[in-house]
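Before I ask anything, let me first share the structure, which is written out below as structure tokens.
Shown here: the complex without one of its protein chains, the others still in place.
Let's turn to chain A:
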Amino acid sequence: MTDTFLGMPAFPQAAAEAVRDGQLRANLRHATHTIRDKRARAVAELSDWAELRAAGKAIKDHTLRHLDRYLVQLEESVTAAGGTVHWAADAEEANRIVAGLVRATGETEVVKVKSMATQEIGLNEALAAEGITAYETDLAELIVQLGDDRPSHILVPAIHRNRAEIREIFAERMAAWGRPAPEGLTDTPAELAEAARLHLREKFLRAQVAISGANFMVAETGTLVVVESEGNGWMCLTLPRALISVVGIEKVVPTWRDLEVFLQLLPRSSTAERMNPYTSLWTGTTEGDGPSEFHLVLLDNGRTAALADQVGRQALRCIRCSACLNVCPVYERAGGHAYGSVYPGPIGAILTPQLRGTASPVDASLPYASSLCGACYEVCPVAIDIPEVLVHLRERVAEQGGHPAERAAIAAAGYVLDHPALLTAAERLAGRTRALHPRRLPGPGRAWTDTRDLPEVPAEPFRDWWRKNRP
């Protein structure tokens, strides 16, 4: 999928390293608990959340079942609005298309809006190989980029860094990338944000080309939607002369009206806000306003393989809200890096092995990176039954029998195998068709599910468990 994560240790090993990192664990715990509590309040404000969730699920499922039709319609609408559509079968082709488009503008620098699709394909590295520098403009991504680091959370990618570390990264590294950090920079968040504002504004005012992803694409109208907080998206989407958006084919929704569902589900699930500070919507190009050149690169890169799996397909409903990360007891302890891909947490555990296959040890171990507690399914705004897909993918990995991946996978499974009753209950349940409403385990599992809103910490600390049990 990308060079970035080549050489990553498999989940158990990476997680074992992460759980020994006290700072990381403290940051993650604070972040996940804060966000999940706020999210619960934001969701409780809408009395029709269950109905919105059902609609979100149904719209996405319907779209996936007619994906060919909607992509062709999208292509027509975008083209009619003055944009150009490109199709990329894999990461390499997407990178080649984007590099070619940037080169055609004569520019060697681009500004970027945070985008998981471009991280997935390793676009920055591919552009660098072509002599093109890509500047990340999201504050967290800037911290990650300057720190020569990897993101660890979908929503708050630099959550593993504290303010003192961020100050140090800015003071030491900003100058190498552009405007240096101010003299005497302290570690107050306001000062750090101001330093980032000045550093990045210089880039925005100069940039001729921007690269973005998109949260949604509307087939009917050709409209793309980017949801954000800081305004860096708005900057990138409107100031440069050319805009290139790289978007996974699963991000299409059929109609303009469908946005009424997703623009309610996403902000409340994600940042726990009624609405995120900025949402940009654009349709092709507009004379005299924003980029005069717009390219949409539609990315497959394993998505059609996931589509072919009738159980696994539901992972393509994901709107990347990150709610599942914040409730996951395994993610909270292991951190985002342990998952070895740009998609961490429960969604990463089911999406990555589908996009990349399960041949490598890290990908084979991912379906086991879960306790199957079901909290991820409860919070998912499009009702992806992550436990069901995990169990399904475990079967797939097990069928590979004798593969070197097996050992890693079984080691990761130990976390669950250590609680055999829990596994049986969860697996038994996983085979059933589920309603959208919170479910309860039958029989002995009941007491456990009653407390599932805040998953129980295992009796034995996870850290100790790893120390004893890791391979």
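FYI, contacts are C-beta pairs under 8 Å (C-beta built on N, C-alpha and C of every residue); 3 or more make two chains touch, one makes a residue touch a chain; residues count from 1.
Quick note on the criterion: contacts and distances are computed from a predicted model.
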item	value
Candidate names "Lactate utilization protein C", "Sugar ABC transporter permease", "Oxalate:formate antiporter" or "Binding-protein-dependent transport systems inner membrane component"; UniProt protein name, chain not shown	"Lactate utilization protein C"
Residue of A:133, A:229, A:292 or A:400 touching the missing chain in the full complex	A:229
Residue touching the undisplayed chain, where the options are A:74, A:139, A:372 or A:389	A:139
Touching the absent chain when the full complex is considered, from A:298, A:342, A:364 or A:397	A:298
Hidden partner chain, touching residue among A:68, A:148 or A:399	A:68
From A:40, A:116, A:281 or A:311, residue that would touch the chain that is not displayed	A:281
On chain A, residues whose C-beta touches the chain left out of the figure	27, 30-31, 34-35, 45-48, 51-52, 54-55, 58-59, 62, 65-68, 71-72, 81, 87-89, 93, 137-140, 143, 156-159, 162-163, 166, 189-190, 192-193, 196-197, 200-201, 204-205, 218, 221-223, 229-232, 234-235, 237-239, 249, 256-257, 259-261, 263-264, 267, 271, 273-283, 286, 288-290, 298, 300, 304-305, 307-308
